[in-house]
Each structure stands twice: as structure tokens, then as C-alpha cells.
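All protein chains but one are shown in place.
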Amino acid sequence: MTVPGQRTGLELVPTAAEKGTKKEFTSDQEVRWCPGCGDYAILAAIQSFLPELGVKRENIVCISGIGCAARFPYYLNTYGMHSIHGRAPAIATGLATSRPDLSVWVIGGDGDFMSIGGNHLIHALRRNVNLKLLLFNNRIYGLTKGQYSPTSEVGKITKSTPVGSVDTPFNPVSLALGAEATFVARTIDSDRKHLTSVLRAAADHRGAAFVEILQNCDIFNDGAFDVLKKPETRDSAVVRLEHGRPIRFGPPGADGGGQKGVRLTGHGGLEVVDVETVGEQSLLVHDETHDEPTLAFMLSRLGNVDDGVTPIGIFRSVTGPTYDDQVNAQLAAAEQAGPADLAALLASGDTWTIGS
Amino acid sequence: MTVPGQRTGLELVPTAAEKGTKKEFTSDQEVRWCPGCGDYAILAAIQSFLPELGVKRENIVCISGIGCAARFPYYLNTYGMHSIHGRAPAIATGLATSRPDLSVWVIGGDGDFMSIGGNHLIHALRRNVNLKLLLFNNRIYGLTKGQYSPTSEVGKITKSTPVGSVDTPFNPVSLALGAEATFVARTIDSDRKHLTSVLRAAADHRGAAFVEILQNCDIFNDGAFDVLKKPETRDSAVVRLEHGRPIRFGPPGADGGGQKGVRLTGHGGLEVVDVETVGEQSLLVHDETHDEPTLAFMLSRLGNVDDGVTPIGIFRSVTGPTYDDQVNAQLAAAEQAGPADLAALLASGDTWTIGS
Amino acid sequence: MTKEVRQRERVIIRFAGDSGDGMQLTGDRFTSETAEFGNDISTLPDFPAEIRAPAGTLPGVSAFQLHFADHDVMTPGDAPDVLVAMNPAALKANLKALPAGADIIVNTDEFTSRNLSKVGYATNPLEDDSLSAFQVHAIPLTSLTVKALEGFAITRKDAERAKNMFALGLLSWLYNRPTETTLAFLERKFAKSPELAKANVTAFNTGWNFGETTEAFTVRYEVKPAEMPAGLYRNITGNTALAYGLIAASVRSGLPLFLGSYPITPASDILHELAKHKRFGVRTFQAEDEIAGVGAALGAAFGGALGVTTTSGPGVDLKSETIGLAVALELPLVICDIQRAGPSTGMPTKAEQSDLLLAMFGRHGEAPVPVVAPRSPSDCFDAAIEAARIATTYRTPVFLLSDAYLANGAEPWLVPDVTSLPRIDVAFATEPNHAKADGAPEFWPYLRDPATLARPWAVPGTPGLEHRIGGIEKADGSGNISYDPSNHDTMVRLRQAKVDGIARDIPPLEVDDPTGDADVLVLGWGSTYGPIGAATRAVREAGGKVAHAHLRHLNPFPANTGEVVRRYRRVLIPEMNLGQLALLIRARFLVDAISFTGVRGMPFKSGELADAIEDVIQS
Partner (left out) sequence: MTKEVRQRERVIIRFAGDSGDGMQLTGDRFTSETAEFGNDISTLPDFPAEIRAPAGTLPGVSAFQLHFADHDVMTPGDAPDVLVAMNPAALKANLKALPAGADIIVNTDEFTSRNLSKVGYATNPLEDDSLSAFQVHAIPLTSLTVKALEGFAITRKDAERAKNMFALGLLSWLYNRPTETTLAFLERKFAKSPELAKANVTAFNTGWNFGETTEAFTVRYEVKPAEMPAGLYRNITGNTALAYGLIAASVRSGLPLFLGSYPITPASDILHELAKHKRFGVRTFQAEDEIAGVGAALGAAFGGALGVTTTSGPGVDLKSETIGLAVALELPLVICDIQRAGPSTGMPTKAEQSDLLLAMFGRHGEAPVPVVAPRSPSDCFDAAIEAARIATTYRTPVFLLSDAYLANGAEPWLVPDVTSLPRIDVAFATEPNHAKADGAPEFWPYLRDPATLARPWAVPGTPGLEHRIGGIEKADGSGNISYDPSNHDTMVRLRQAKVDGIARDIPPLEVDDPTGDADVLVLGWGSTYGPIGAATRAVREAGGKVAHAHLRHLNPFPANTGEVVRRYRRVLIPEMNLGQLALLIRARFLVDAISFTGVRGMPFKSGELADAIEDVIQS
């Protein structure tokens, strides 16, 4: 949601004479993901979506950590850095803060962002740095050949957990909301249209935009999101959040909308109800612009892949001051206040002269 | 909240023949905090509270990072480790997982836990390791002589932010809830009774118990919590959460309870209301045992010191499997399954014999 | 037809194909047949860096090299005598490694124009004369296999997959290998689907018979069994041996093993292996990052466990601060660094020895840490036990420096008798060790054992020994915080003296100098042992004289090291780095040691080392 008069995410990024093409945004590097990896779909979507932003290609930077997902920058014909595991959000913070004329995209896997890089992620969100942070969540460590990750379901059998993992996973959306994130969304690798719309909103958002992309790892966690993709299950599993619209899902009912709906309970929770029985008017109307993240947080707890019901879309999108804008405003103010005179600085404080 | 039949936090810790004394729990080290530091009050409270637990003193371990708060272990006559900045939760995880017979307390400041140690904290909470994590939140870096911290209010003027800080602080309670914490509470250094009751509940809780203690730094952030302490303001500022009781605060009304109350709004939020007008029955009744953290999260957003209204008490206390218990259960199961025969292990796989 | 049989002392075979072609398995199988037969062996897999690079591409090539002989083998071999290439990519990727005259067995079915162009072959190398220097055996492996499996109730895909068994059968015939282990293995592997088992066995036999009957092969080779000490053998990789060594150390010390680790290539397999052995009381903690991994291990050590962390270079960087804490706390901790090619992400699957100085100096302040290095895959077992022994005896973190080559390389291992393993005696403190002024007993956590300078290890749960330790400088003895200048000076020197003193407790550096009158010493450490050994052997066979000494302990050095290096006219130090051991030896002993360095992510070829040695001998 961009508020009139409010700066948008790309406001200070120079616009291109004419929109580029997908081809122009595709680098000459051979793509090295496993055949069938969900990353291909995301790459294709982003390569065609970026030109639409209409900003100069040379002012787009893509920064990643390490992992399969993190190979992403090599395949985009923009400026890019494939850095080290977990540190991309920190590196990007320095770049974005010192270069307001850039559109900075940060990409990482669930190990990169949620495990080793968790602290940098939550601090980037808290500061509301103008970054687009895309989490490719395949719920597994791909590049290191299949250990469980902080988003893997309990009981996961992997090389490092031969009798099953025992720790509760993070819900990335809940964690981001708990970390004061101003823009939080979830989408799916295979849903090109939804993915693109969410990314467009993220690009428009001024500040840190966190997008969890559910991504299939063909080799080590294949089918992790099938329930959201299979025709027979997806309707009752995927809850599409749309701003201003009552939250409905499930197979279409008489009125064409989903048969199931989401409603507030009397004790601070949500419940799934049958729309025909309760009537659409009693359903919760999604509002991504709430100043407080409480409603968004509730929605993040509605369910996840493991129990089927999985909300996707924009949970929260509120405008607030960004770290980089304010830092640069402080600089501008100081520069206003008076000229930067190096000689004067060096000679400041108590001085004395030794005559010759 | 401990559920009957459920293990309590201290279940596997050997009990002492007779309760110790505060004196026995006080080490011979000279306390080195500034005169008037809030840490003294916390220390005194804990030194007298620990003996009440009735477990053997030698089975209590206190682990801290670095900071003024982190000096804590030196002053307790238990086992202790003053480790390095931010890492105490990780170190404690290793100790607690391998030694279920210990009661492990982890202590750190807002820099230690929320800045450099943020990732270890949220992962310890997510895993639900049987640790008691006490955050001494003075909203400043004390030991390094007064820089702002991730819990400092926006606009804070410090040595490192001469024209004011620009980043949104964390709300430690919200962050912990977003990180799947099973026990989350807040209390105040100066309220000995409340502090002690919260710590007792934390000790009883099996799993990770996160307690934010609002602590005054006399030297670099004096008075940060005065609004919660000054007789003229505290009644309308402090919201005491008590399980099963309607949430009321403010100066006592006709019925002796606080004049103000907290109520659910129709759109997933909370509002402060006048109890006489709306009637107590319409108030939100606090329930720390909700399986979902949604209600606790809402309460964490009710307000904070900066806008006066500050909920204290136990936001959430639910029982769930702990990391350490499950790891040890897997070991026990494996040991059941058969003897550990080193010779057999070494000779496993394809072997062949070279005759002599 | 009966074929000529030629004798060979040694043979090097490289199986190469697409990641999907099962070359690693084929290599493993041939290895156990060969082990069964009684040859000595050394093997090395060569995985692609990508998980699954697109099929048929160069990055997708997966290879496995095996060296077997009628005498003891020291390396997987320099150049293959035989290359099995399952597709054009495998041929192209490995051709430059082949010496003239080598045999090449190619699967012609894969040499389609599409596959050829994928790897940039303008023309088919099997048809132009680009392979004229080699003995090419062009065989339609896939179609022959599929044909042989007609009538089996299996999918076409499964039939094609069996082509690696056909190739294995052919090679087994060529070198006259015993086939029982493979047939047994196939029954085990496909126990769930007998049809597949039958099919693969058939493919294997067809391959064998193909060799027997085809004109393509006129000779068979025989490699006599090697003389090896009697006993029970198994093949073992460095990472497995290292994991077993840690378990053995836990058993022998009675300390429960706690591994705090974060996955990283090429160390992850140690975590995977240890995670399987819960019945030994092994706890494996997959941490959120390397800092938490080593932190948790240190916390467990405080509680009386054998604390271990496993990682590779990037992880060591991150663990530095915690290792420094361990130095100050003087608690046992084993840090296993499976070195890979750096700097930064570098080449994660490739080997290097470039973390030695990091292990020595990679912490702020004066923070000495003992360093131990294995010399071969199976030696990782003994090195791990030694690292644990030093750590627990001296209450100190210890570095164990393996590398990607040792980690994935394998060799036959004479399974040791458990009772013969070193026993590690760790006595926890149970009593106060000091008296207050008023005579009351108290516990001083930094009152040292005069012999080892180790401090007492009092674990939580021990009544009366409650104490606090931390990273701030401590008063000698009492362990209380102390900012006293001379106490700090004392403590810094005590910590150094403790580590230096370990030299009294380790065997002297042995020199291998058969003639006893060599005047050139080759000094090595770690995984260069095999290549150096093979090189010195070659030099000696050519009549040259050269001595070889190999350091297991890099810090401290064995007590006689200075005496050894000064004894020779020239000291040559080959390293897979830019001369890190050389720097230490030169600084310590002022000997003008010559560095021979190669930083190519792979072991030295014994040939290049032999040349280097010859040069020094001539110099």
C-alpha cells in the first residue's frame, strides 16, 4: 500500500528512457540449478518483472548470501554480489544507506536468512532499510545436500537428523512481524501471477519489504508444497489475502467465492467458518494497512503447509520512516548548517601557536 | 502455568536436603556496579529467590555474555560462566542439552541479547531449550559507556547518535512471541515482589522462559522507567497481567479495581476503555495458556514505556516439548535398541581378512 | 577365445560420467572387489560443485579414481591408465589427465551430436583422430545393456541405469576381480525389488562376458595381491575415520561426546555420521551458525562433555572469538577444520592446506592452541583420538586439520583392536584444592597441575566447588578477575608454556631415510604424506637419496624438530598453500627451508614432487 504523498520504494532511483526487456535482464551465465528446481520459476518471473519497474538497469543491485537460492545474482544482468552465508542483509544495508539512487534486492534461502543470517534479517526489518528481502524457503539446506533447516517441519528426517528433527520451526511471517517489519508477504514459486503482484507491491513499498517465497527443492525436499499446488487440495489449502476483501477460501460456493471464511473469535483469535452458515458480512475483512501488526500476526498463525491452511499474499504493508532516508536527512541537515571545512576541523579545540 | 502431569522446569534437578540461605548464594566477589544501578535490586531478589527453589546449589549454573548485566554470575555462589558478547544462549544450549540435571540461567543486557546475540536468542526460544533467559533491559549500552541499543526509543541522543537515533526499537516481548517462545514475561527491577513471582513461574516452566526485566541504568539512561515507578504515574502506566483475571489498570475505581480496562476491538486489536462505562464483564480476561501466541502478541502491542501504558506479567506460558528432553529421549531410545559396541562399529561395513 | 594375460604392478582407473550415471557407486564396488582380492588401494572421488548440474554438461561430470597395486599404495595415483567415460562431457573433462597410451572405454550411445555440442565438440572425437594417442574401446554400453535386459519387467529407464553395472562387469573381467561382493551387494541393494536385482546382476554378467568374447579386448591384466599385515580390513574415508576416532575417544575417556556443528562442505559428513550413533551417547546439535556450534560445544565441555565442533575454513573464521574464550577458560575443545580451497567461498569441494596459520594465529591476543593433522584417510581416526587426548589432558582447545582430499579419499584400514587404543584418563576435580587464610578449604579453578600446567576441571553438580570463570584476565591460582599488570604477563606466559610443554608428551619426529645418508629432507604435514611418500620412493628407485619426515603435531613441534631440520643440507617443504609450515619452521629454527607450493585444489602429483626433489638434490 503506498500512501499518496509518501515516497515510493523507487522514488530516488533514476528511471529508464524506455523499459528494458527480459533478455536484457538475463546475464550470460549458465544457470546451474538442478533440473526442475523451483528457483527457475522465480528467476523467470523476476527477469520479466524487473524491466516493468522502469528504472535504469544499472541502478538495480542484487545481493545474496550463500546457498542454491543465493546463486541468483549471477543470472540477472544487473549489478550483483554473491557474498557470504547469512550476511547479505547487512551488506545490503550499507549499500542502500549510502546509495539512495539504487534499487537493492536481497536474496537468500531459509538457511541463509533464517538460520545463520537471522539476526541481520530482523535488524534490517526493524530499521526499515529500503531493501527488498526475498526468502526462498524450500524448508531444507539445498546446497549442502539436504540437512534440515529452521523452517523444516518437526520430525523431519534428513542426513543430520536420521531419526527426525525435534525443534519447532520458525514461521518466517510471524518472526518478521515480531521484528517490526513494515511489509510482510508470502507467495509461491509456481504461481507466477501472484508472485509478480507481490513483488511489484514490495518494490513500491518504501522501506524493508520481506517476501517469503515457498520454493520447491526437487532433490532434497520435493513436494514440500504440493498441498498448495495440487488441483485437488490447493483450493482448501491456499488462503489468498486481498486488501479490503473478506477472507474466503476453499472450493467456490454458490456466490462464486470460497466456501470457507475466516472470522475473529471473541478471545483474540481467528476461526475458519462456513460462509453460507455465518454469512459473508461476519467474515474478517483483510486490512494490510493496520498500524499495529496484531491482525497480520493473527493471520500468520492461521495455519501453514503442515496443517494445510496457508495464507498467502500481503500480510502487512504500512508506511513508516526508513533508516536510510532519515540518515540521509540528518546528513543533508548538517550540510545545510554550514560548510565542511577540513582545515577548520583539524584546527578545532584548544590551539596555540609557536612563533618562528 | 504448569500443567499437572507435565514435567516442571526443575524436575530433573536434584533437590537440596534443606533450602539454602541468601548468604550461601552470595559469592565472595565485590559487586562492581555503579551505586544505584538497577542491577543491585535484581541481584538481591535473585539471591534470595534461588534458595526457595530447593534444588542443590551446585546444580545451578548462571551463564552470561558481556555487559554490566553480564557481570551477574560473579556475584552468585553457584557455577557460572561470564562468556563473550551475545553468545550466552548458544553456550547455555550446549550445557542444558547435555546436562538435564542442571538449572541453567542465562543473563544478558539489551545489547547482549537483542543486538549481537539476537539470533542465538530467537533460536533458543524456537527450540524451546530448558533455559531461563533474563534480559536486563536498560535500553542503553552501559558497559561501553552509553551508546543507544536496539531497545532505545527513536530519537535517542547518545554518544553514537549525537542528533538522535533513527531506528525503530525492538519490542522484546513481541520478538520473542514471533520466535515461537513458550514462556514470555516482563517485570521491573524495582518491584521485588512481582519480579520474584515471575521468576518463580519461569523456573517452573519446562522449556525456554524469556523474562524482560526493565532495569534502570543510573549513569547513562537514568529514569528510563520512572513513569512505571513514580507514584503519580505508575497506576495509569503499569498494566498487570494476571491469568484468568480481567485486565484492569489505572487508579482504583469504586469497586477497588483499576478504572481503566482492556477490551478486544472488532478488528483484531485492543482498546483501553473506562471500566465503569463498559462494565467489567466486557473486558478481556487474560489467558496466558492460549496455544496460539496471538493474544499475547496483541497485549505486547498495547503500549510501552514511551507512551506510558506498559503491560507487565506473564504474557504467555504454554507447555510444549523441549529440545533437550527430546534429544535425550532419542539417545535413550537408541541405547534401548542395543548396546554400544565400539569394536562392532569399527568393523562395520564391507570387511575382508588378510590371513597371516 | 582365450586372451593374453599381462602382469601389472599397479593400475589406475578413473570412472567418469554424468552425476546421474552412478559412477561413485561403480567405483565403490570395484574398490571392494579389489580389496577382497587383496590389492592395496587408494581412492578419490571427484564430485561436481553443483548439486545436479544439467545432464551431459561439463560441470555435471562426476568421477571416481582408484589406484590398486601388488605393493602398498600411497595415493589415488597421478594419471589414470584407464578412463571409463560414460558420455562426451566425461571424456572431455578427463582427457587432459590421461597419459599417452592409456585405455579409454567410452559409451558410444551418448556420443550424439546434441551431447557433443553441449560440451563444445565440433566433431565427434571418436571419429576424428584426436584420440589417436590412446587405446579407445568404443562400446555402446547403454544399448548393449538395454538389449541384455529385454524381457525383464523393469522400466526402460531402469534398464538404461544398469549400464554402470555392465561397465563394472567389463572392468571386473578385464582385471580379473572376484565378483561375489558385488553380486551380494546387488541382492542387498535391490532386496525390495528382486526383478531389479536380477536385472543388474544380468547387466554385470553381460559386461563380464562381453569382455570375454569381444574382439575389442585382446588382453586381460593381472595385479597380484599385495603384502599386507594380517588382520581384518575395511575401506574407510577420512571423514568416517574422523567420526569413529571421536567416538573412540569418547568411549576411552568415558566423556559423553557432544558435537556442535553447522553444515559445511566438506565437513558435513562428520555431522551426518555422528548423528547415527546416538547409542554411544553422542549428541549432535545442528546449530543456527558456526558460532553457536562451537559455543554449544564449549558449554557442554563446561558440563563435562567431550566438546567437539566440525567445520571448514569459513566456519573457523567465525569460531575464532569463541576459541579464544576457550583458551581463556582453559576447557577441552576439539575443533575439526576440514580444509578446502580459499580464500572466502573459494572452491568448496576442493582441497587445500591453507588454514594452518589461521589455526595458529587466528585469534586476538596471545591465544596459543595445539594443532594436530592426520596424514591419510584412515589416520584421521588416530589423529582424532590424539586431538581429544591433548584437549582433555591439557584443558585446552585443539585444532585438528584435515582437508577435502582426506575427507573423501578412502583406503583400506586394518581395523584396530579396541583395547589397544590409547586410554584417556580424565580426572574431574572433586575436592577443594586450597585453604583460605583462616584455613577453611576452598576451590581455586586456576591452581595448575605442576606437570602439565593444566587447571582442574570441576563440573557443575560437584558440591563445594562452585566457581565462576570468564574471558576477563584471571588471577593466577584463584581465578578471580585481575587487572594486575604483572599477573597478566604471568598468565599470558603460563598459557603459552602449557601449550609448549605438550612437546614433552608427544613422540619425536621420525625420519624415513633408508640409506641414512641423504642430505635433503622433505618435510611435510597432513595430506601431502601420500604424494611425498610416492615421490621419495620414485626418487630412491631412480637412485636418488632423500629423507622424509612428516609432522603430526604442528603446535607444538616435536622436541627434536629443530635438530632434525638442521641435520640436512637442504630442507624442502611441499605444501598446498603458499608456504605456511615453511614460515613457522624458518621463524622457529632459522633454517633456510625451501617451499614447494601448489594451490590447485588437488593433491600434488607424485611426479611433480619427485622432479622438485631431484632439483633440490642437484642444487
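Which chain is which? They are A, B and C, in the order written, and residues in each are numbered from 1.
Methods note: a residue touches a chain if its C-beta (ideal position, glycine included) is under 8 Å from a C-beta of that chain, and two chains touch if they have at least 3 such contacts.
Quick caveat: nothing in here was measured; it's all calculated off a predicted structure.
Participant: Touched by the hidden chain, which of the shown chains?
Facilitator: A, B, C
Participant: In the whole complex, not just what's shown, which of C:419, C:486, C:515 or C:618 touches the removed chain?
Facilitator: Reading the full complex, the residue touching the unseen chain is C:486.
Participant: I'm checking contacts with the chain that's been left out. Which of A:231, A:244, A:266 or A:349 qualifies?
Facilitator: A:349
Participant: Of the listed residues C:281, C:299 or C:313, which contacts the missing chain in the full complex?
Facilitator: Here the residue in touch with the unshown chain is C:313.
Participant: May I ask you to list the residues on subunit A that touch the chain which is not drawn?
Facilitator: 27, 29, 56-61, 63, 66, 73-74, 76-84, 87, 90-99, 101-102, 119-120, 123, 327, 330-331, 333-335, 337-340, 342-343, 345-356
Participant: Could you please point out the subunit B residues that touch the chain left off the display?
Facilitator: Residues 30, 32-35, 66, 68, 82, 84-86, 115-116, 118, 141-145, 147-148, 150, 159-163, 219 of subunit B touch the chain absent from view.
Participant: Over the whole complex, note the residues of subunit C touching the chain we left out.
Facilitator: 49, 312-314, 316-318, 320-321, 324-325, 327-329, 339, 341-347, 350, 352, 354-355, 357-358, 360-367, 470-473, 483, 485-486, 488-489, 492-493, 495-496, 577-578, 583-584, 586-588, 590-592, 598-602
Please note the rule applied: only the chains that are shown with their structure count from here on.
Participant: For subunit B versus subunit C, what separation do you get between their C-alpha means, in angstrom?
Facilitator: Computed value for the inter-centroid distance: 44 Å.
Participant: Tell me, which residues of subunit A touch at least two other chains?
Facilitator: Answer for subunit A, listing residues that touch two or more other chains: 115-116, 118, 150, 163.
Participant: Which residues of subunit C are in contact with two or more other chains?
Facilitator: 278, 288-289
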